[in-house]
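My structure is below; once you've seen it, I'll send some questions.
Here is chain A:
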Amino acid sequence: MFAMVKNVIKNLFSRPSTRLFPYQTREFFPNVRGSIDNDPEVCIYCGACQMRCPSEAIVVNRAEKVWTINPYKCILCGVCAQICPKKSIAIHSEYVHPQSSKVKKIRQKKVVEEAQSHA
Partner candidate 1 sequence: MAKKTILPFGPQHPVLPEPIQLQLVMEDEIVVEAIPAIGYVHRGLEKLTETKAIAENIFVVERICGICSFMHALCYCQGIESLMNITVPDRSRFLRVIWGELHRLHSHHLWLGLLADAFGFESLFMQCWRNREMVMDIMEMTAGSRVIISTNALGGVRRDIDSDQQKFILNSLNKLQEELDNIKRVFSDDYTVNKRLVDVAVISKEDAHELGAVGPVMRASGLSFDYRTTGYAAYNELDFEPIVEQSGDCYARMMVRLRECYQSIDIIRQAFAKLPEGPIASPVKGFPSGEIATRVEQPRGEVLYYIKANGTNHLDRLRVRTPTFANIPALLKMVKGLTLADIPIAILSIDPCISCTER
Partner candidate 2 sequence: MVSYLLLAMILLPMLLAAVVLAVTDRRFRNVCVLMVSGILMVSALLIIKTGAAFVEIHGTLAEVLDYVIFAADVAISLIALYFGFKFRSIVLAVLSIAQLIPLVLFHIQINFAGVEKAFHIDHLSMIMLLLVNIIGPLIAVYALHYMQEHEHHQHLTASRQHYFFATILLFLGAMNGLVMANNINWIHFFWEVTTLCSFLLIGHDQTEAALANAKRALIINFFGGVAFILGIMFIYSRVHTIAVHEILTYSDVSVLLIPMALLVLAGFTKSAQIPFQSWLLGAMVAPTPVSALLHSSTMVKAGIYLIFRFAPVFLGTWLADMSALIGAFTFAAAALLAISQTNAKRILAYSTISNLGLMITLICILDIYAIYAAALLIVLHGVSKALLFLCVGTIEQAIGSRDLEDMDGIRQRLPLTAFLATFGAISMLLPPFGVLITKWIGIEVTASLPPVMFLIILGSACTVFFWAKFIGKLLSHNPEAEKIETLFLTYQGPLAIIAVLALITSIFMIEFSNMFIAPFISSAYLGSSDQTIPNVLISDFAGFYPPAFFAVTAIALLLVFILYNWLKPKRYVQPFLSGENSGHNQFYSLSDGKFNAGFRNYYFSSVLNEHKLTYLMNSIASALLIVLFGVILR
């Protein structure tokens, strides 16, 4: 009957293990697949990532040099970064915060600012 008492009392008198997110955050481990980004200046818009992407999240427009990823389709498998010939696709360890609208991430050559369009 009282097997749990020890655990419970120990818990009561030690610091809680939950964090008050977002005020306190934990450091990410290195190499965590948190989010995917592409450097538009390095990218050669070959389209290899689009071909190998298992979830068809990446669309590359070779003519206009636009690289688009739909983060709501992306499964963060990391295949694109693995096969990128210029290693321009990078995986960051930070997770993306929740958002209130489904926004695609667009990377375009020469235009440094981030453009956004609704899905």
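Regarding selection, all candidates are chains of the complex that A comes from, given by their letters.
Simple rule for what comes next: a residue touches a chain if its C-beta (ideal position, glycine included) is under 8 Å from a C-beta of that chain, and two chains touch if they have at least 3 such contacts; residues count from 1.
These numbers were taken from a predicted model, which means no experiment stands behind them.
Participant: Looking at the complex, which candidate is in contact with chain A: 1 or 2?
Facilitator: 1
Participant: With touch defined as at the start, can you tell me which chain A residues reach candidate 1 in the complex?
Facilitator: Where chain A meets candidate 1, its residues are 1-4, 6-8, 11, 17, 29, 31-33, 52, 54-55, 75-78, 82, 91.
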